[in-house]
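Here the complex is missing a single protein chain, while all its other protein chains stay put.
Should a chain be cited, it is by its letter among A and B, assigned in written order, with residues numbered from 1 in that chain.
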Amino acid sequence: MPEQKMPVLETRKLGISFGGLKAVSDFNIKIFPGELVGLIGPNGAGKTSVFNLLTGVYPPTEGTVILDGKPLNGKKTYQFVEAGVARTFQNIRLFKQMSVIENVKAACTKDIEYGLFAATFRTPKFWKAEKAVTEKAMRLLEICGLADVSELPAASLPYGRQRKLEIARALATDMKILLLDEPAAGMNPTETAELLACIQTIREQFGIAILLIEHDMSLVMNICERIQVIDYGQTIASGTPSEIAANKRVIAAYLGE
Amino acid sequence: MNTFFQTLIVGLRLGSIYALVALGYTMVYGIIRLINFAHGDFIMVGGYTMIFVIPVVLRLGLPAWAAVLAAIVVCALVGMGTELVAYRPVRKKGTNMTALITAIAMSLFLENLAQAIPAIGPNPKVASQIFKAGGIHIGTVTMEYTTIITLVISAVVMIVLFTFTQKTRLGRAMRCVSEDKAAATLMGINVNSTILLTFGIGSGLAAVAALMYMAQYPKVYTTMGALLGLKAFVSAVLGGIGIIPGAVLGGIVIGLVESFTTAYISSSMADTFVFLILIIVLILKPAGIMGKNIGEKV
Partner (left out) sequence: MKKNKTARGYFLNTAVIVLLFTAFQILTAAKGSQGAFKLVLVPSIWQCCYLMVLAASLNLVLGFMGQLSLGHCGFMAIGAYTAALLSLACERAEWFDGKNDPRFLAVLIISVLAAGLLAALFSLLVGIPALRLKGDYLAIITLGFGMIIINIINNLPFCGQDGLALGSAGASLYKNGLGFGSKAKVQFLWFALAVTILSLTLLFMFVRSKYGRAIKAIRDDEIAASASGINTSKYKVLTFAYSAFFAGIAGALYACTNATLSTSSFAFTNGGILNSTFVVVMVVLGGMGSLTGSAVAAVIMFLVNYEIKNGQWVSLLPASLSGIFEYPMLVYALVLIIVILFRPKGIFGTYEFSLQNLIPDIRNAIKRHRAAKAEKEEAKANA
């Protein structure tokens, strides 16, 4: 473990309660640059709630999210993204009526510098920025294998490609850490293999950290360097895939003993 | 002090009318998440029904207010008809936005259709006396009979409605549908007929509100429901939309704001204050006074 480096994402005693129910409590994780960490747990264990806390969709009732050493308390979702956290959703949330490339371009909005005047009067600055953003979007679509459908409406893509488009859209935000919420859910083995290849390419090209929620155990065991397991909102184990596979509490949680 | 109590009474009376209308909004919103803009116009439908039925009722030797029974039936039918003809088809294939636009269109349609019907026409019609004139005097403050009856009937209706939704099978079905339509279907609840029933009850309440309104202001015209409905909706939002006690509370607050603004500031600014209060409450507490903040599930 590269302990000497500063973690890109760190949480301290993170928790949230809905009414009286503690959905997540005392959640601590450290993710270092370039790492691929898996977050697993039975259904309803609070995995997606953790993601919502890590992206500011829910404000935490306790604890802190720290990104690159800076705490993100009280920030809104878009500010989390500006700081460098991007995510995909469990139930795909694309901009359905927009074209594939527009989906990616929309995620570049925060980095486009021209103002209202430049946009409405089409100054050279506008053209330059638009050209750059189109090139960037096309590059990302190529990486995710979507370049051939860039002009189609996002809703018309098959399921597997919609998942990839969501990843491409997240990449467009230039994040430091990418959160993937069940990227392989509902995919057939071929699609899953393609997705894996896509994730590998992303890691090689961007050198970013990834936190992954997944149900497909073989996938998690194969690609994750570290795994953290939660149940009823509490961390019950963390370690390398082989350690997790042998952990009694994890087995108990999954088999319901 | 005298003015103060008189204003308070006026505010409570007005508020209980708003509350009755707000209940209709809140029930429909609670179940299908739609602002039924046409709800205000159901009051107008009820008003005209009574205008036509009151002479018949009087000839039969019954009191004038008995006409409200006919109005309840007509309003409930119009409400259910609106749901069947316009809202249900749009809900099936459209978005929230198209449903909302349909509601506005239905409101305009009802208002203008009424004007185009020769027996109704664009000019206001005057209603006959509905409740006994006069009132009780306490010191220098007067409580008119109309006011007392309005307050009593509103309170009874609200209690009955609340008990209905909490205690009966149909009421429980309604709450199930408003929480989760898919799950309700799986539990064997007929979602469509539950929604239809909600429209029936909500629209029937509009007829009762029409009775109260006419008892106080014996004039009926085609756009009478527009502003009344809007303020009632504001009441529902203020109290926390979808919550029955919230609608009542909101109605009373709006009634009081309106009567006090009229009495102490200016009658022409009353509507402005009503909306200002709404905006302030929504900024401070987006879900309304009694509402709970629930974020969208991600």
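The criterion applied here is as follows: contacts are C-beta pairs under 8 Å (C-beta built on N, C-alpha and C of every residue); 3 or more make two chains touch, one makes a residue touch a chain.
For clarity, every value in this text was computed on a predicted model and none was experimentally measured.
Check B:T3, B:T98, B:Q166 or B:S193 against the missing chain and you find that the one touching it is B:T98.
The hidden chain makes contact, of the residues B:Q6, B:Q115 or B:T142, with B:Q115. Residues of subunit B that touch the chain left out of view are 33, 35, 86, 89-90, 93-94, 96-98, 100-102, 104-106, 108-109, 111-113, 115-116, 118, 223, 226-227, 230, 233-234, 237, 266, 268-269, 271-272, 274-276, 278-279, 282-283, 286, 296, 298.
In the full complex, the hidden chain is touched by subunit A at residues 55, 57, 76-78, 81-82, 86-87, 89, 93-98, 102-103, 105-110, 112, 114, 116, 119-122, 126-127, 129-131, 133, 169-170, 172-173.
Just so we're on the same page, only the chains that are shown with their structure count from here on.
The centroid of the Cα atoms in subunit A and the matching centroid in subunit B are 47 Å apart.
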